[in-house]
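Of the protein chains in this complex, all but one are displayed in their positions.
What follows is chain A.
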Amino acid sequence: MTAVAGAPDAVRSLIKGSLDHPALLDRLGDEDDFARAGIGSGELIRIALSLEEELGRPLRDEELLGLTSVRAVAVLIGAEGN
């Protein structure tokens, strides 16, 4: 797994744009679980779509299952960029 020092603003911006209530993200640490923080299924769907658009390819099943935190999104984007 690629190490990520801290989720860059671009990653948080991508996630924020997918939320019904963007203020939720301000209360969310990089490691906090999306579902436990109150991010619903519709928002998770939009995060996954934004990520697919960012990466320019469909996410594999295992990658979808790993979309559980800001850090996980950052790792996925970071891994692709390396």
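By our rule, a residue touches a chain if its C-beta (ideal position, glycine included) is under 8 Å from a C-beta of that chain, and two chains touch if they have at least 3 such contacts; residues count from 1.
Just so we're on the same page, contacts and distances are computed from a predicted model.
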*UniProt names the one chain left off this complex as which of "Transglutaminase-like domain-containing protein", "Putative ABC transport system permease protein", "Imidazole glycerol phosphate synthase subunit HisH" or "Substrate-binding domain-containing protein"?*
"Transglutaminase-like domain-containing protein"
*Since one chain has been left out of the picture, which residues of chain A touch it in the full complex?*
16-17, 19-24, 33-36, 38-46, 48-49, 58-62, 64-68
